[in-house]
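Worksheet for the structure shown next.
Here the complex is missing a single protein chain, while all its other protein chains stay put.
For subunit A:
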Amino acid sequence: MKQKSSLEKLLRRIAPQAIIVLILTTLMLVGAAIFQSIDPVLGEQSFYEVVFFEFITISTIGYGNQYPQTHASRVFSIFFSILGIPLLVVTLGNFGKYLTKFYWKTHGWIFSERTESELVNDKDMPGIVIACLYLLTFAIGFFFIPHSGAAYSIDDCYFSFISFATVGFGDKVPQIDTFEKFCKVITYLVWGTILNIMLISYVTNWFTQLFARQPFRGTDVEVMIGGQCITVSEITSLVAKEFHASPHQVRSILHDINGIMEDMKTEEDSEKSDILVAQDL
């Protein structure tokens, strides 16, 4: 019974992700078929090359070695990217999250400690781990990923990084003349993009901490109440209006309530902390 429920739990956790991936795959395949039928240039290319073009488009790499050329296919590419870009971003972002969670789980398991980070919803991987993963990826790219630049040189790193960062100049493009190469390249790019999302989130957090550190006022917090999003200060003024009082009076009442709660709390303080510790263990 318990096993079944845990299996169910697992399934429920996986199901949404699987559905998203399924939708994405369907979209890519159907899109490829449509691209081939409406664009003569893309129509001449093999099916997986068109799929690759779609991937390059919706990952916003956009090398530019393949692009839609008729009006019809350009219109279609607009709609295709409107659907595809968010879908791919969500998919890759989720994979990144799972990877991070997996890392923290393993980390906790190896050091056999319940780290605080294990419990946090979305803590980034440490920068050093991301850097190591990057180096590993570059090493793999160095030996196994064929591209149009000079192999075994700085070109490998340059090509990889520019692709992962979704800049995609298109001066170095991966070679996908066989299906096997196509598989290798697309796995590499997907992995690299996930890695890059993690890196960017890491550096972005760093920058965010550097700069946009605004005072956080309680009154500006947005609250979902009655299905609407309003700020706390608005609630206060609403309540004040309702009782024909000034916002100031309401605030003083709230202060009083807090005082009362404090008194209530001090009475049970000692036993409470015991229970909390017990819960913690």
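Assume a residue touches a chain if its C-beta (ideal position, glycine included) is under 8 Å from a C-beta of that chain, and two chains touch if they have at least 3 such contacts; residues count from 1.
One rule holds for everything that comes next: contacts and distances are computed from a predicted model.
**Student:** So one subunit is absent here. Using its UniProt record, which name fits best from "RBR-type E3 ubiquitin transferase", "Origin recognition complex subunit 2", "TWiK family of potassium channels protein 7" or "ATP-dependent DNA helicase II subunit 1"?
**Tutor:** So, among "RBR-type E3 ubiquitin transferase", "Origin recognition complex subunit 2", "TWiK family of potassium channels protein 7" or "ATP-dependent DNA helicase II subunit 1", the name matching the hidden chain's UniProt entry is "TWiK family of potassium channels protein 7".
**Student:** Of the listed residues A:S46, A:T91 or A:S233, which contacts the missing chain in the full complex?
**Tutor:** Counting the whole complex, the residue in contact with the absent chain is A:S233.
**Student:** Of the residues A:I38, A:I140, A:C157 or A:A245, which one touches the chain left out of the display?
**Tutor:** A:C157
**Student:** Touching the absent chain in the whole complex: find that residue among A:V30, A:A151, A:C183 or A:M264.
**Tutor:** Among A:V30, A:A151, A:C183 or A:M264, only A:M264 touches the chain that is not shown.
**Student:** Residues of subunit A in contact with the chain that isn't shown?
**Tutor:** On the subunit A side, contact with the omitted chain comes from 12, 16, 57, 60-64, 67, 71, 74, 77-78, 81, 85-86, 114, 116, 119-122, 154-155, 157-158, 161-162, 165-171, 199-200, 203-239, 242, 246-248, 251-252, 254-255, 257-259, 261-262, 264-266, 269, 272, 275-277, 279-280.
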